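Just one protein chain is left out here, and the rest sit where they should.
Let's turn to subunit A:
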Amino acid sequence: MVNAGDMNGSGNLMDFLDEPFPDVGTYEDFHTIDWLREKSRDTDRHRKITSKSKESIWEFIKSLLDAWSGWVVMLLIGLLAGTLAGVIDLAVDWMTDLKEGVCLSAFWYSHEQCCWTSNETTFDDRDKCPQWQKWSELLVSQSEGASAYILNYFLYIMWALCFAFLAVSLVRVFAPYACGSGIPEIKTILSGFIIRGYLGKWTLLIKTVTLVLVVSSGLSLGKEGPLVHVACCCGNFFSSLFSKYSKNEGKRREVLSAAAAAGVSVAFGAPIGGVLFSLEEVSYYFPLKTLWRSFFAALVAAFTLRSINPFGNSRLVLFYVEYHTPWYMAELFPFILLGVFGGLWGTLFIRCNIAWCRRRKTTRLGKYPVLEVIVITAITAIIAYPNPYTRRSTSELISELFNDCGALESSQLCDYINDPNMTRPVDDIPDRPAGPGVYSAMWQLALALVFKIVITIFTFGMKIPSGLFIPSMAVGAMAGRMVGIGVEQLAYHHHDWIIFRNWCRPGADCVTPGLYAMVGAAACLGGVTRMTVSLVVIMFELTGGLEYIVPLMAAAVTSKWVADAFGKEGIYEAHIHLNGYPFLDVKDEFTHRTLATDVMRPRRGEAPLSVLTQDSMTVEDVETLIKETDYNGFPVVVSKDSERLIGFAQRRELILAIKNARQRQDGVVSNSIVYFTEDPPELPPNSPHPLKLRRILNLSPFTVTDHTPMETVVDIFRKLGLRQCLVTHSGRLLGIITKKDVLRHMAQMANQDPESIMFN
């Protein structure tokens, strides 16, 4: 039992011998962490381990294990993320084909796997084989004709509805946090916010399972954003196994940054792009140590995925292309046009999607999430089936659009008029005039483009896991391919125009429409997410073509400029603002000339600041103060007269400390004096035992003076990750500024002229 003690003097020793208050140091749900405290706790822990490591061999080994635990966590994250991505890819492959038919020899094969060993495939019908049958063939033994088409159509819709309904039910019953993309919430978590359960095990399981279901149901969404969430859940799970990370929220966020990199790495097969994405888009603080560890996690994840080999050709992504035909300077003009298109589309998408999501939040539309998913799936399936470009999965569509047409391609898009005497090798086919198939393909692509643009606005943000990379890339690829075919035909039919004469001779392979599709995809993705370097690196890792960096950069830069002209926020920042998360963006600039007095609380006319005194309040006073207010913490001053600041005490720790003291320490009653000094105050005899709470007091709270410009204050909050900051004047405590006050002030200022001077 703890003896509360020697009143005289051995205060410091008793502090160490006190039992640590339980749960001190953990945070409440939906609160911000204190970065400085986490960092200092980690430094303390490290110092303790280093000093103990000199004592014995066992302690030395423990210190080595502690140092390596970071790398072990990265390894485990990479393995699990790669495995889950492989599972998702294989399951999506199978279930997407399940909507159209089934493999009779072994039901777990997708269409391509079923026909793998078949000898009956011909050049014209290279997709057909007898083992794989469409539903109409299976049920009514007819494969052509109107009734077969209608039956296939009907069953396609039924399967899509079944998958979507199952997905939304699972999300609703087991893990409501598994819906959405996950990246806005992960950005907020990495900036220091706590959302308990968002990276939990059930969320991980449900998100993996339902992601397969929704992608297979044919909805216009992707799996890259949710894969980042899945990887961060893996990161959270493994970091909870090691006390170095489980007890320190700041260190845990380093692990989560690396896990996000692993997530993007398996989504795109781009380890370097993944690290850059984590650096640019997702992470808040990214120390250099995390850079190397993220790269390791991303590599391990990519390697694990490759060894599972979901696509049967040792590639990581379905649309890996590998041509090296050069591009010409004059083609920069259509590339820049595609960049402008990407920027415009990005702006349109963000505005419409945010408006629709705001509708969902505030009106009755939000009360019917399951019905909404079912209606959108039905609409998507009904409109998508007739058009062959929307009937197949979006990844396959992008793959076909990225690929260049050789002599072997059988798709309509490659229905060029061939010269029968041609004997050129496969990858050097010259430009050819378009056949009728190409024209009908262009019409279908145009319709598919309009459809995708419209339906993605309503799909992103529903209560199912939904990502946005693949639909954006699809929109861009479709637009790019159409522009590419247009330029190609223009170059073929008018090869004597000045523009083409220099670089495009008849009989040469000048224009590659597949490259235009890639550039379009990069432009649209950049317009929506406002990624810069990471986008270019991901695209060139996807294609393996270093010579295409300049067109990709041109398109990405153009789309970012055009999109930024209309609005500064990318889609993820827009969703953060829509939901009101306390995220202090490092990219926002604060240019107003307000001072700390304008933002601090209490304002003029409000109740004075609730403070604790250092040794003149009783336990009952403190409890009343806690009950009557809901502030997160209280400054501690010398006395009510001289408001000189001593420190800052957190609400949660006060509650726990008082509760603990009432239970454990003898003699602590409601009339006991609470003191925060080293030595107890002078008390009259027969007064109850005082309660020392110096242990929970933060003796170094951040303070600014009342005339500090808000620019500096915002900078301090951003760079140090503060939760609150005290405002003093001549040493006297005036007020407090919390992170929420800063955010509200910035929002308020954004609606006003930055030059107007605010002195109130």
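Throughout what follows, contacts are C-beta pairs under 8 Å (C-beta built on N, C-alpha and C of every residue); 3 or more make two chains touch, one makes a residue touch a chain; residues count from 1.
In this section, contacts and distances are computed from a predicted model.
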Omitted chain (choose from "Electron transfer flavoprotein subunit beta", "Exosome complex component RRP41", "histidine--tRNA ligase" or "TMEM9 protein") - UniProt protein name
"TMEM9 protein"
Where the complex has a chain not shown, which of A:Ile195, A:Leu291 or A:Val340 is the residue touching it?
A:Ile195
From the listed residues A:Ile33, A:Ile49, A:Ala91 or A:Leu344, report the one that touches the chain absent from this view.
A:Ala91
Out of A:Ser40, A:Ser56 or A:Ser169, which is the one that touches the chain we can't see?
A:Ser169
Specify the residue from the set A:Ile33, A:Ile49, A:Leu80 or A:Ala563 that touches the hidden chain.
A:Leu80
What subunit A residues would touch the chain not displayed?
22-23, 28, 79-80, 83-84, 86-87, 90-91, 94, 106, 108-109, 113, 116-117, 119, 121-124, 126, 166, 169-170, 172-177, 179-180, 185, 195-197, 200-202, 204-206, 209, 212-213, 237, 240-241, 243, 246, 307-309, 312-314, 357-358, 360-362, 366, 369, 406-408, 420, 423, 425-426, 461, 463, 575, 578-579, 626-627, 630, 652, 655-656, 659-660
